[in-house]
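Of the protein chains in this complex, one is absent; all others appear in place.
As written, the chain order gives the labels A, B and C, with residue 1 at the start of each chain.
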Amino acid sequence: MHLRTPNPATLTPPDVVRAAYAELVVTDLARARAFYVDLLGFVVTLDAGSALYLRGYDELMHHNLILREGPAPAAARLAYRVRSAADLDLAEAFFAGLGARTARLPAGTTPGVGEAVRAEDPLGFTVEFFADADWAERLQQRYDLRRGAEPARLDHFNIVVSDVRAAYDYYTSLGFGLSETIEDDQTLYAAWMFRKQTVHDVAFTGGAGPRLHHLGFFAHESHHVLRTCDILGSLHEEGHIERGPGRHGVSNAFYVYLRDPDGHRLEIYTSDYYTGDPDHPVLRWDVSDPRRRDFYGHAVVPSWYAEATPVLDLDGNPRPATEQHQVLESAVGADGFRIR
Amino acid sequence: MHLRTPNPATLTPPDVVRAAYAELVVTDLARARAFYVDLLGFVVTLDAGSALYLRGYDELMHHNLILREGPAPAAARLAYRVRSAADLDLAEAFFAGLGARTARLPAGTTPGVGEAVRAEDPLGFTVEFFADADWAERLQQRYDLRRGAEPARLDHFNIVVSDVRAAYDYYTSLGFGLSETIEDDQTLYAAWMFRKQTVHDVAFTGGAGPRLHHLGFFAHESHHVLRTCDILGSLHEEGHIERGPGRHGVSNAFYVYLRDPDGHRLEIYTSDYYTGDPDHPVLRWDVSDPRRRDFYGHAVVPSWYAEATPVLDLDGNPRPATEQHQVLESAVGADGFRIR
Amino acid sequence: MHLRTPNPATLTPPDVVRAAYAELVVTDLARARAFYVDLLGFVVTLDAGSALYLRGYDELMHHNLILREGPAPAAARLAYRVRSAADLDLAEAFFAGLGARTARLPAGTTPGVGEAVRAEDPLGFTVEFFADADWAERLQQRYDLRRGAEPARLDHFNIVVSDVRAAYDYYTSLGFGLSETIEDDQTLYAAWMFRKQTVHDVAFTGGAGPRLHHLGFFAHESHHVLRTCDILGSLHEEGHIERGPGRHGVSNAFYVYLRDPDGHRLEIYTSDYYTGDPDHPVLRWDVSDPRRRDFYGHAVVPSWYAEATPVLDLDGNPRPATEQHQVLESAVGADGFRIR
Partner (left out) sequence: MHLRTPNPATLTPPDVVRAAYAELVVTDLARARAFYVDLLGFVVTLDAGSALYLRGYDELMHHNLILREGPAPAAARLAYRVRSAADLDLAEAFFAGLGARTARLPAGTTPGVGEAVRAEDPLGFTVEFFADADWAERLQQRYDLRRGAEPARLDHFNIVVSDVRAAYDYYTSLGFGLSETIEDDQTLYAAWMFRKQTVHDVAFTGGAGPRLHHLGFFAHESHHVLRTCDILGSLHEEGHIERGPGRHGVSNAFYVYLRDPDGHRLEIYTSDYYTGDPDHPVLRWDVSDPRRRDFYGHAVVPSWYAEATPVLDLDGNPRPATEQHQVLESAVGADGFRIR
């Protein structure tokens, strides 16, 4: 955290609408396509040869996920949609005010996406902000096409940060609201923050950061989560199922976590709740409540806390993950504590 | 429509957050309680003797529905939450600018609700705007308590208006976005408009207005809709099921319509979609597409178009319903047309 | 009913295991394939050029449904599996004892089916009995392949008969048990009879018979029924949805009725109950209970009572449908009676 602390008195954040898309580097695009498209049912908006542009069935924007072939698995950037072109200027000024490296990219730099601002944010992630995007064909009512997990749209980014409190402060300065936390008297272990009216657009898991913990995709009903698992089992690809199906205490959502062929983690996620009212009350979970991570009380598998995806800087180079500055939830929280 | 047309250049609308609650007059409160609470599972926040204050299991506000005992079935008012106290002044000025009768009510006039502005809107409905409300106990994760339809929260008001175009214009001036329509080259037959990031907070059905067509309550999954019907059949109360279960073309939601013991209509509604992006594209249904009202092509029962709840003015007196000014969808749309 | 009444003292029925398959004549096999295979997801065991052999995903027998191209829509035969080869002799003697025309067919006459006995039964239907069948590949856990309605297996035949009491007597003599009826003091309007441990293998609807009312296919959960409807709506093929989705009073099953491109009726059916205990108690529905046919109280569409598939005799010629000998349920039962 060598960056200057944002000064809310002088920095006006852009009006962020929602988590919009992420770009993942995969080492074998054909293998990734087989996983995301053939098994999980993502919709291909564009196949650009060395990259695939994918979306969910409800998504009206060009894409929610870019898979780009590259030498090593990484998360190239996390992109947020902002309300208007004026917000691009605000975004640029905001990150410049933080002393962050930024870049302004003309429309079309990313297919389907208008002019954009990118920055290396104070947490070490490359983030992008854009206002305009091409609309995609409305497939929401094409039940005949739906397959796999029937992903509807990107829901959220979950990122590993070495200092959850700093992440909370930074995203607060960006105008995000807080829905839930895991904490104790001393420490904020995890937090869920939102711009759209759901539990989150971004959440923070404490650990060696910056790394991407997972991308969360919304599905409409819990049987879609089960179906995802059933398909993977059918093909003896059950090793891709890392955790779940289960319900989260945090967010109340029903979930499963998958690992793609490069180890990138996805969540298929359904049934969280509306957070759009002013001063939406925060739900605070004690780190000792085993239900916070799994409402059914099961232990979280160690890999879920330990493993995550490296991130790239603005130039596309890997960023080192810094040792955590805080006590980790996985060391404190009595995951899987049984009442008997 | 003897009211002045709003002039967007001079009138600033309040920042409406969402459809928040409605007050229905029922003729037998015990009978209404048996239906809403015992059968459908609504949560009782407050039993005030002559009125019940109910909410869904996800709802963090004091109530979504007031059932007040009175001499004849009616909808007393439709209440929207606004963002801040300043929006109350905007609301008052907005309706005064329209030449509408308004009233300012101190906090607590309605239990659990802060200071409010009420107005007789240009469509003939008594609407209320409030910013503050008491928080209710969080019951979202009390699956042990859930019963019946497991209503989560109020989703929308559907109102009968004699001029759908005028209703669209008025709600546009109030800052609502448009998600879907039923139309043909000449006529706007129905429209769905939103503030929160769902398909609608309010929708218009053409007919003799002002009347309340239905209150829509959100449930999380389609099996909750089926369960609602199963319970009513179990108790030989299947006569309360007016239409459905089925899927709407408009909104894509899975639904059932119920009639309460006074004939007030409810919808249990699930699986619509996110509308929060700027310039969300409108989905326009042709009035001749039988799927617009029922994605499975079934005819809409005549009562669904013909019957609705009278509304009360600011003084609590019934307002007469005016003959429609337009060709009705029910006369034009070939509902239930079969392709064979 | 010119046939001799069976004499239980002298005729031993074969040990029928279950309703196994039906052969339907369709007028355009490519069109039928598009409906059954592409839309509804039936598994193709064999494509024999002029006929398709289809099964559900759980089915371990060669087929549940044969679609054979022919000049006019018809049901060629209804086939029951019996326990052993000895039951073929019993079947032949049983029908001979009834004075019925019978035929003995060598193994392989129908692909995948062993030696068989066919008869023109006292109700006018061509029925087949076989003990041996080829096993099919086990696809039950190939969730990756499942599509459409995800039919699991054939569940039952529903046949239109001019005399429901006679049909009941005949199937009783064949060893079938009775699970449910629709009746009043004078008349047996409909009956559900079983060999396997479900509500039925065969049911009778009163009307001009012999005709096939529908084939019922089992699906595992109610969301599969909804998905079937969603797919048809998606493709603007909603005209194939004749009735439902809904729950039956009789059988308690959740259902939808479809009409194929030739007008043959299918039911996708789930969640009935175990009937295997000795002396399983009969559930008798009064013909005036609107829930008997639709637990949600909706009226049954007239086509559902009026229309059915002609049947063929042993030589493949159409059999005339005889006027009913009894008062019809559709004329008596107050379908869709509303309690308000």
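Just so it is clear, contacts are C-beta pairs under 8 Å (C-beta built on N, C-alpha and C of every residue); 3 or more make two chains touch, one makes a residue touch a chain.
If you're wondering where the values come from, they're calculated on a predicted model, not measured in any experiment.
When the omitted chain is restored, the residue from A:223, A:264, A:280 or A:319 that touches it is A:223.
Listed residues B:22, B:65 or B:231: the one in touch with the omitted chain is B:231. Considering the whole complex, the residue from A:69, A:89 or A:237 that touches the absent chain is A:237. Within subunit A, the residues in touch with the undisplayed chain are 222-223, 226, 229-230, 232-233, 236-239, 241, 245-247, 249, 254, 259, 263, 290-291, 295-298, 338-340. Taking the complete complex into account, residues 39, 141-145, 221, 223, 227, 230-231, 233-235 of subunit B touch the chain not shown. Counting the whole complex, the residues of subunit C in touch with the unshown chain are 17-18, 58, 60-61, 81, 83-84, 131, 135, 138, 140-141, 152-153, 196-197, 220-222, 249, 252, 271, 273-274, 276-278, 280-281, 283, 295.
Note that only the chains that are shown with their structure count from here on.
When the CA atoms of subunit B are superposed on subunit C, the rotation angle comes to 180 degrees (nearest 5).
At the interface between subunit A and subunit B, over half of the residue numbers appear on both sides, which makes the contact a same-residue one. Centre-to-centre, using mean CA coordinates, subunit A is 50 Å away from subunit C. Taking each chain's centre as the average of its CA atoms, subunit B and subunit C sit 44 Å apart.
Here the spacing of subunit A and subunit B, counted between their Cα centres, is 34 Å.
Under the contact definition stated at the top, the residues of subunit C that touch 2 or more other chains are 223, 230, 233.
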